[in-house]
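In what follows, a single structure is set out as structure tokens and then discussed.
Of the protein chains in this complex, one is absent; all others appear in place.
Letters A, B and C mark the chains as written, and numbering starts fresh at 1 in each.
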Amino acid sequence: MEFEELGIREECGVFGCIASGSWPAELDVPHVITLGLVGLQHRGQESGGIVTSDGDSAQTFKVHKGMGLINHVFSEDNLKKLYVSNLGIGHTRYSTSGISELENCQPFVVETLHGKIAVAHNGELINAKQLRRKLMRHGVGLSTSSDSELITQLLAFTPPLENDDTPDWVARIKNLMNETPTSYSLLMMHKDIIYAVRDPYGNRPLCIGRLISVGSMSGKGKKNSETEGWVVSSESCSFLSIGAQYYREVLPGEIVKISRYDVQTLDVVPRPEGDPSAFCIFEYVYFARPDSIFEGQMVYSVRRRCGQQLAVEAPVEADLVSTVPESATPAALGYAQKCGLPYVEVLCKNRYVGRTFIQPNMRLRQLGVAKKFGVLSDNFKGKRIVLIDDSIVRGNTISPIIKLLRESGAKEVHIRVASPPIKFPCYMGINIPTKEELIANKPEFHDLAKYIGADSVVYLSVEGLVSSVQESIKARQENQNSLKTNKSRVRKIGHCTACLTGEYPVELDW
Amino acid sequence: MEFEELGIREECGVFGCIASGSWPAELDVPHVITLGLVGLQHRGQESGGIVTSDGDSAQTFKVHKGMGLINHVFSEDNLKKLYVSNLGIGHTRYSTSGISELENCQPFVVETLHGKIAVAHNGELINAKQLRRKLMRHGVGLSTSSDSELITQLLAFTPPLENDDTPDWVARIKNLMNETPTSYSLLMMHKDIIYAVRDPYGNRPLCIGRLISVGSMSGKGKKNSETEGWVVSSESCSFLSIGAQYYREVLPGEIVKISRYDVQTLDVVPRPEGDPSAFCIFEYVYFARPDSIFEGQMVYSVRRRCGQQLAVEAPVEADLVSTVPESATPAALGYAQKCGLPYVEVLCKNRYVGRTFIQPNMRLRQLGVAKKFGVLSDNFKGKRIVLIDDSIVRGNTISPIIKLLRESGAKEVHIRVASPPIKFPCYMGINIPTKEELIANKPEFHDLAKYIGADSVVYLSVEGLVSSVQESIKARQENQNSLKTNKSRVRKIGHCTACLTGEYPVELDW
Amino acid sequence: MEFEELGIREECGVFGCIASGSWPAELDVPHVITLGLVGLQHRGQESGGIVTSDGDSAQTFKVHKGMGLINHVFSEDNLKKLYVSNLGIGHTRYSTSGISELENCQPFVVETLHGKIAVAHNGELINAKQLRRKLMRHGVGLSTSSDSELITQLLAFTPPLENDDTPDWVARIKNLMNETPTSYSLLMMHKDIIYAVRDPYGNRPLCIGRLISVGSMSGKGKKNSETEGWVVSSESCSFLSIGAQYYREVLPGEIVKISRYDVQTLDVVPRPEGDPSAFCIFEYVYFARPDSIFEGQMVYSVRRRCGQQLAVEAPVEADLVSTVPESATPAALGYAQKCGLPYVEVLCKNRYVGRTFIQPNMRLRQLGVAKKFGVLSDNFKGKRIVLIDDSIVRGNTISPIIKLLRESGAKEVHIRVASPPIKFPCYMGINIPTKEELIANKPEFHDLAKYIGADSVVYLSVEGLVSSVQESIKARQENQNSLKTNKSRVRKIGHCTACLTGEYPVELDW
Partner (left out) sequence: MEFEELGIREECGVFGCIASGSWPAELDVPHVITLGLVGLQHRGQESGGIVTSDGDSAQTFKVHKGMGLINHVFSEDNLKKLYVSNLGIGHTRYSTSGISELENCQPFVVETLHGKIAVAHNGELINAKQLRRKLMRHGVGLSTSSDSELITQLLAFTPPLENDDTPDWVARIKNLMNETPTSYSLLMMHKDIIYAVRDPYGNRPLCIGRLISVGSMSGKGKKNSETEGWVVSSESCSFLSIGAQYYREVLPGEIVKISRYDVQTLDVVPRPEGDPSAFCIFEYVYFARPDSIFEGQMVYSVRRRCGQQLAVEAPVEADLVSTVPESATPAALGYAQKCGLPYVEVLCKNRYVGRTFIQPNMRLRQLGVAKKFGVLSDNFKGKRIVLIDDSIVRGNTISPIIKLLRESGAKEVHIRVASPPIKFPCYMGINIPTKEELIANKPEFHDLAKYIGADSVVYLSVEGLVSSVQESIKARQENQNSLKTNKSRVRKIGHCTACLTGEYPVELDW
């Protein structure tokens, strides 16, 4: 089901680009960033921003930000004003509406003694309050409530800039990373460099792509094709539309320096001994676009495996398997294939519904979800349906869908959910309904099938989800381990399942 | 593939609503029409309009029109101004942009000696030029280029209104129908009545729904539930979201009078002896939403049969069947099922791309379609793909898709098109690229597979399409014929295939 | 006082332009019309429109209309689309707000058998209702409530266009003029001709200007400078900004044909025997810009004479004379000069107040007019003021001004109004408050000074106004009469004073 329905949402996407060669580059950097952000639009749809640097002096950063979808914020005219040099970073995010909230839009720019720096950030600092207080105790006023400003001021503030020497940005970034363990994937731009940083737990995604000449994209010549520049993005799904090849992930704790010449690892900040990495498992389940690659695997494949696993865990005697379009389709196909039932469409979406600004009166409000879906009744009249959804968070949208299907002739409706129930809040960058709103914490959860009007309902187990996610990672790792033994111990792979289990990757009172 | 890609587009959707009982009705008429139009948004996305009547006097029609999507045009405030009485009609359409084109927006309203009338129209009068000339020869100036104004003035003009008696609107509508055989599905509102009219050939769709109390929608009580009002719509897919039940189609040539009390057939204007009906076959193939019902069958089912038929006509040795999302999916599932190959997704859509206002430079333009789609490469690496599309009109979008798939590892890409090639212009309400732009009329068509870079490409045959469409209609008809014999002769079922075959349902120089 | 205060407003301004020579002309026609309309903006501020003709075929009229001020409606981009040929006409008007009212925007365009015609109109047809009924009885539907559409359809409709010969537009215009005596100054465009017409009573203004090469505007060379084109406008004040010279007025009843070559009188439709002309006297008092020329005299001069006359009719012992800025200033200066008192400013305007969209609460509403004015108290503390206003219509704005002046130290405040009280509605193009709202019809009028809080208040007499207006016209006429005797008898000069006296120039049930 779509994000708005569920009420859980990713907060941000970040994207950076540096063109190779000298300026003016053949590559149209603001344009590439815009398209890159369009490719990350599912991660945040309420505002966008791009900052470009003039490279050498860091004195003339160009900034454009606005409320709304990327296509709306960036017009041809706005983009023209951003053409200054070979590099820039961008951001797309959620935020409460209202123009004054424009102030919270990223990237955040401040002028320091050594020129301007810009920061774009995905995640949420687990100890933001303490860090804000610390800065304010030193007399720094904070003009917004965003972590992005906080990070920027922290980078500028400590250690003090006692003289006019160029600051050691890597030391400052490491200093920041020592002050806050998670969660952040961030881009920092200064002069002609973009620093790409992922927190030691790797909680939010970040990966690097190589821009190659478009003509050379086809066939085997790829490897040898000329590098036109580098991009760095929350998700690899944004690469195809700009002619970039997937290069690699930024590793947990890694500080990468991207210049017009190359991509260098400057340092890798380790986690405390014994702590596994903690990539957000809900990126697989829900947030990421299915064509993105995390940890060497395609998100779509994980979702299909979740469906297969669900078929193993919770089979049902039925006539057909279907999906709540569109996000649950991979799991539904996996389920159908595993249990040998036909995959059939029972709902179609009206893609023009969008956000409705009209307050419906009581009669129309009762119709609710019917506005979004059409019913393909001929496909299921008199049949028993297994309907796969990717998540049931608040439980208030699946119920009218079941009602619709029954009224249109479904004989039975069995719900299978391709992820476990969400029970706990996230403090690391995901907006989740309050604990009280979560269906899994309500008394009705004990007889959920009755509550939502289904013949049966089963969620995927946490173990099932984790194994669907880790299966192929482990297979690959074991493969590699047979070659190089000791690294694997350091890089203990784990995933953050805090919202499902309440086990957070770090102490909350950090 | 989506409409914009193909370059063929429906021109309009019409929707009307009358609340039962006295005013103020419980039913929120302008709101219902708005939601109804949102359900028809796929038939026209560039402007919308609603006219409501105050019922008795027909002096205070309220009108709101605007450019853009329905959700954009109708705000809460705009709707408030439309609350005057129990009835109204609305329209959604394509049009060239520019605010002055607002004048061409429907419904069209004129004041006559007997009060105001409003007309909303889907279709295109095959002899519009002659009719315009005729009116102008009598000294009537026409202020727009729309058929809607033309129809309105024709209804007002002949026969002359010599005195102040209430005019015989049915006679006037019949008079209009005698002057122009096709194509039109139209709604005309006067005082407290909506007249719903379909041309004798039934070229454009029109159907009636019954608004029932929402509480009573569930279960078996439906049949007995109270009628809250009547709606009339281009497609039945708009009924679910407003709590309406499908009632019946308006028949070819039928003039239906809808009042707050009931629905009455006033007359049925016959076709010339021997002429079959000529419902546009592309409504099935392409325009209509899959959950709409035409001629007793769901559009989705026809599309799936087209896929099945295509599997029979053009099988191919391959590893998987897939779709160009989302419109070709029913055909792809039908094809996959018929030939026993697995159905697998190979592309995912970026639903935020929308209309891009930014002019891409050369490098980015080359990437083209990649902006719209993500590639699910893990699903098909090293595999032979049968890719189903619903239509290939100009041939310029399928080609980059094939390239994307190959570059991402597809071993073979076979294209199967679930409709025949379009070769001829439509004069009955569909905007089709010029004859020169149609790929079927180009020299490259003779080796289309090579031109688009596919391993093979086959279109569905005209016969195959027609049989997919008519199969179940005929079955049902034969069923009925065994009961009542003579009606079937009159109602000879046919479909307009003019764009495929050049055989138009009426003489073009009518 | 400004228009909004008084609640009476002009309805429209019209402007046309034809460039000499062949196309593409050096002269930028749409641009000239836009600037011309800006110069007429005081006559209507709620919408604007321009139509340009491609000249020969009259098939490709270009139209742009919009709500708001001319500068807002016509952007660079919109103007570009209007470049088609040497000629066009434009319009600025009042209208109730709301986008659907865009339909009432002028110029109005219809297609006739002989190509398109466009009509722009200032005035109000005194028998519009009967004419509408007449057209509708013949079956012509009217799509708007504007007189402009009515005129256009009347021009197209009678006599019938029985064959395809080019119609005799002059005969049609004369036919129209015989059907309706007043009030209209109108422009009609067909192919490459603009017809400029003023009703036989000359109720609304219309004058012609000659565009000359800008370089040649200086000094004595003027007369011989090259004619670059012709313009026709409601007021001559619009000429300076476009480099046009005042040429002459269109006479009452005159039909002028303007082509790229010259300006020709085609006919002059006479008034009934004995009827004087009836130019609206409130154009002098209030609507027109002070630098416009009517009947050979500058509006400013008339207003100053009204002030002088008022000093004669209603002198007062006081210390200073002042004005309600800005429209009453000419009268105030005239009054001050005549009675020998110093002219002193007592109020200054806040020109940023504009239309306020914020609903003030009670406390702020009480402050009312104080938002618009600042008080120059040092200029009048302890002094006796004669405050000149141009008109007191509803009496609700002068009262708080007097209160302000008193509170700021004025010893006495005497109001002198440079026009007579308005008592009757206008049916000829001016929007006047209802009879009940007019202060002159209220009981309070009998002790107006007390009601508005003034020490005394006197209006100019009707005779005083008429003589201020006609004095120099008559002087000039007598001058001419000594030369050519008989014309003067035909051209009996009068002015419409209906709103002051109730004596309408024509029977109201025409």
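We adopt the following convention: a residue touches a chain if its C-beta (ideal position, glycine included) is under 8 Å from a C-beta of that chain, and two chains touch if they have at least 3 such contacts.
Everything quoted here is computed from the prediction, not taken from an experiment.
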#### Entry: Contact set of the excluded chain (shown chains only)
A, C
### Task
Among A:G66, A:G90, A:G307 or A:G395, single out the residue that touches the unshown chain.
A:G66
### Query
Given the contact definition stated above, which residue among A:W23, A:Y94 or A:F157 touches the chain not shown here?
A:F157
### Query
From the list C:D378, C:E436 or C:E507, which touches the chain that is not on show?
C:D378
### Summary
Omitted-chain footprint on subunit A covers residues 63-66, 81, 98-100, 102-103, 108-113, 117, 132-133, 136-143, 145, 149, 152-153, 155-162
### Task
By the contact definition given up top, give the residues of subunit C that touch the hidden chain.
26-28, 31-32, 34-35, 38-39, 41-42, 45, 69-71, 74-76, 79, 214-215, 217-219, 237, 240-243, 289-291, 297-298, 300-301, 326, 329-330, 333, 337, 342-345, 348, 350-361, 363-364, 366-367, 370-371, 373-379, 403-404, 406-407
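In this section, only the chains that are shown with their structure count from here on.
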### Arrangement of touching chains [line / ring / star / complete / other]
line
### Task
Compute per-chain Cα centres, compare each with the mean of all protein Cα atoms, and return the closest chain.
B
### Query
Distance from the CA centroid of subunit A to that of subunit B, rounded to the nearest Å?
38
### Distance between the centres, which are taken as Cα means, of subunit C and subunit A, whole angstrom
63
#### Entry: Residue list for subunit B, restricted to those that touch at least two other chains
none
